[in-house]
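Here you go, one structure.
Apart from one protein chain that is not included, each protein chain of the complex appears where it belongs.
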Amino acid sequence: MLERIFSEAPDFFTYYNIIFLLEAMLATFLLSAVGCVIGFGSGFFLAVTRKTTSLAYLPARMVAFVFIEIFRRTPFLVTLMMVFFIFQIANVNISLFTVALISVCFIATAFISEIVRGGFDSVHQTQWDAAATLNMTLFQTLRYVIVPQAWKIILPPVFSFFILFIKDTALASQIGVVELTYAGKVLNNKGFSAALVFGSILVLYFALSYPLARFGVWMEEKLAPARNR
Amino acid sequence: MPQLEIVDLKAAYEKLVVLEKINLNVEKGEIVSLIGPSGSGKSTLLRVLIGLLPPVAGRVRLDENDIDYANKATLRMLRDRIAIVFQQYNLFQNMTVLQNVTIAPTKVKGRPVAEVTEEAKELLSKVGLADKFNAYPDELSGGQQQRVAIARALALRPEILLLDEVTSALDPELVNEVLDSIRLLAAEGMTMFIVSHEMGFVREVSSRVAFMSDGLIVEIGSPKVVFDAPTIERTKDFVGKILRH
Partner (left out) sequence: MNYTLQFGQVTEFLPYLAGGAWLSLQIAFLAFCGGMVIGAFGAMAKTFGGRVVRGITAAYITFFMNTPQLVQIFFIYFALPDAGILLSSYEAVLIGMTLNAGAYLTEIQRAGFQSVHRNEMEAAETLGMSLLQRVRYVIMPHIAKVLFPPLSNQYILMTLGTSMAAIFGVEELTGRAFNINAETFRSIEVFSITAVFYIALTLVASMSLGLAGRYLFRAKMRLI
C-alpha cells in the first residue's frame, strides 16, 4: 500500500489537483458555514416562536415543533434526497450546491433551534418572573434579560454543531456537489489509489476541522467562568 | 369599599395545594402583614396576586373588578398597578443597579430616559446605594440587592406593593430606614402587603396582621390583637415562639 502511495504521489500532488482540492475544501466549508448562519437565524426565530404563550400563536408553535422534530429525526442523507428530488421534479434549475445548502439549512435550523431553546431555559426562572411582573413583553424579556445572559450558553454548542456539519456535508457528494469528498471520488476514479486519495481527503478534513475545534474549546473556556453579564 | 378583595382563593403547584381558601379584604393605604411558619404559603399568595401562579379557584377583585388571570390585557393592567419585591430579589444579573431600576420605566412605560434616571438615582440614594449605581447584582450583598429590588419596584410607582421578606437581609439600622420609607409611602396612599419574620417591624408598621398556616389565614386583626391577645391556639403557639427569640 505504502509503495503505491509513494510512487503515485508526484502525479497526484500536481498544481491542478491541489487547486481542485482546495476549491472543494472551500465548498465544504461554505456549505456548513452558510448553512449554519442561516440555520441560526431561522432556528432562533423558531425558538422564540416556541416561547410564545398566547392562544393566537398556538398554530405557529405547533408548526415550529413539527418542523424541528421532523428535521432533527431525519438523516441528512434522506433530507438531501428529498430536497434533490423535489427540485428535480419541480424542474427548477438550481445548482447542486444550492440543493445541498438548502438541506443543511433545514437540519441546522432544527438542531440549532433546540440549542437556543435550551439556552433560553438555562436562564433562571427568577429572571423570567421578574421580567413578567415588570410587564415586559416576550420580545423585551428576550432582548434585555434573557439573550444577554444566554448567549454564552448558546454559542459553544452552536459552534460545535457547525464543526460537526463540516464533516456531515461529506454526504452531499452523493448528489454530486463538488465538495471535498466528491473531489476524492473524482480523483479515485481517475485511477489514483484509494489509500492515497482518501488518505489525503481525511487529512484535508482534519486540517479544516481541527483548528476550528480547538478554537471552539478555547471559546467555551473563555465564556464559561463569568456566567452572567 | 375595599381596594383589593380576595375571595375563597385556592392555588396549587401542580398537585400540591398550597393555598386552601384565602379570604381577605384590603382598603386603600392599608399595610397588611402576612406572618406564619415557613412553607405556609405566604410567598405563594403574593405570586398569585401578581399573576405568576394562576389560581385554581376563587376570585381576586381589584376596585370591584374581577381579575381574569388568563387574560393578557388584564394582567398587564394589573401589573401596571401592582409591583412586587421578591424574596430572592430576582435582580437582572446582566444589568447594573441603575439599569435594573430604569429598564421597566423606560422600555415598558416609555418614559424619558433622563427623567427616569434622575428619579432612579434619587430612589437608590434614599436606600443608601448612592455609590453603587454601576455595580452588578453579584457584586452586592444580600441586603444591598434587596434595596435595589425595592427601588426597582418603587420606580414603577405602583398603587399596591408586595414585599416578600423585605427585612430578612437588612441590618437593624436599615430596617428602621425601610420602616420609615414604608410608613411614608403608606401615608401617600400606597397599599402594601408585607411578608416578614421581623415581629418588631410587623408590629410597628402594620395596620393589620394576618397569620397564615397550612394555606389558610387562621387569624387576622390589628397587631395588638394578634400579638398580645391571639384568640386561636395555633397563633398563640407561633407568636409565643417568635416573641421569645
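A and B are the chain letters, set down in written order, and residue numbers restart from 1 in every chain.
The criterion applied here is as follows: a contact is a pair of C-beta atoms (placed from the backbone, for glycine too) under 8 Å apart; a residue touches a chain by one contact, two chains touch by 3 or more.
Model, not experiment: these values are computed from the prediction.
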Interface partners of the hidden chain - shown chains only, full complex considered: A
Residue, one of A:Leu26, A:Ile94 or A:Leu202, that touches the chain absent here: A:Leu202
Touching the absent chain when the full complex is considered, from A:Arg4, A:Arg143 or A:Lys222: A:Arg4
Residue, one of A:Gly43, A:Gly119, A:Pro156 or A:Gly184, that touches the chain absent here: A:Gly184
Missing-partner contacts on chain A, residue numbers: 1, 4, 69-70, 73-79, 81-82, 85-86, 88-91, 167-168, 170-171, 173-174, 181, 184, 188, 193-195, 198-199, 201-202, 205-206, 209-210, 213
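The definition used in the following text is that only the chains that are shown with their structure count from here on.
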Averaged-CA centre spacing for the pair chain B and chain A, given as whole angstrom: 48
Sites on chain B touched by chain A in the complex: 50-52, 72, 76, 79-80, 83-84, 86, 88, 90-95, 103-104, 107-108, 136, 138, 152, 156
Residues on chain A engaged by chain B in the complex (per definition of touch): 54, 126-127, 129-136, 140, 144-145, 148-149, 227-229
